[in-house]
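Inspection log for the structure reproduced underneath, given as structure tokens.
Only a single protein chain was left out; the remaining protein chains are all shown in position.
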């Protein structure tokens, strides 16, 4: 899973009918400190994540293994909100 | 899902029979402002997208979860046309 | 799908039995003008493509959705030969 | 499979219910000497790996082929702890 930060939201009216009611969040991959870089992408939220949260995203067919994404044309899902990260014995991130 | 812009069309006569009647659009990944970069790729349209639209694309097996792509040899589908994007509290894209 | 050019052929005697009789083509990703760059890869041909053709390739499980690749250990298939590409209102490629 | 080093741990309370009780490890891809570089990612542990171990990770649908990850929304699993690597006739890594 990628470590990513929720940086925004996407709105779409013309979309596959199986996406109705799904929350589209704009996320960006980060390092272990929560520092984001690279092109953002869009993931479906399955855990009530909000803008600013550090999250885990699962890609590909794995993104369709939650109840809100099953059998839907989505290739990225937020399946966890990160509370804390500890790397090399140090706390690198803690949810505020 | 990637944020991408539809930049053109592809025409193919010699193709897998399961692609008959499918619209092949040339798309290019963008950032949250709709600015495109990188090599373009081709996606099947499932939502009546047009050249110039900012869209979401799903890849891999997820690309086969729409009615127009099911069981077909395609690994990218346009499954939403983006109306607007809001990032870090600012509107970064709005469909004109 | 990637836009790619067929640049050569691969021969293999020691291979998975499910690859018997499959044509192994060496391809290289291109831009919308057919200009190739990056490391080449090998794809199974399902549409009678030839060296020099500009083609579309599908990857991953999608590569196994043609009759010649079904249930086989292949992760790239050529599923279309491109006749023409039109990008930003201009013809960028036309098969000669 | 990628060669990766376990560099830390992630804690999440708000997560998909199918992740309950799964150990989330932070890993980073390495070369054949165990030298890590690039952005870290998070993998589910299926083999009792610990921080500091050099491991193999499997991605995508392959990550769901262990008993602890089956049908769960995870796209990376640690499925082996590496004892040793030998490359070009030399021992490049040995577990201490």
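Here the chain labels run A, B, C and D in written order, and each chain numbers its own residues starting at 1.
Everything below uses one rule, namely that a contact is a pair of C-beta atoms (placed from the backbone, for glycine too) under 8 Å apart; a residue touches a chain by one contact, two chains touch by 3 or more.
Because the structure is a prediction, the values reported are computed rather than measured.
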Query raised in the report: Can you name the residues of chain C that touch the chain not displayed here?
Result: 7-16, 18-19, 24, 26, 39-43, 60-61, 63-64, 71-76
**Report entry** chain D residues touching the omitted chain (full complex)
**Finding:** 1-3, 29-32, 46-49, 56, 58-66, 69, 77, 79-88, 92
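By our rule, only the chains that are shown with their structure count from here on.
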Query raised in the report: Hey, how far is the Cα centre of chain A from the one of chain B, in Å?
Result: 20
Report summary line: Whole-angstrom distance, CA centroid of chain B to CA centroid of chain D, is 32
Report task. Pull out every residue in chain A that's touching 2 or more other chains. Result -> 60-61, 63-64
Requested in this report: For this assembly, give the contact graph shape among line, ring, star, complete and other.
Outcome: line
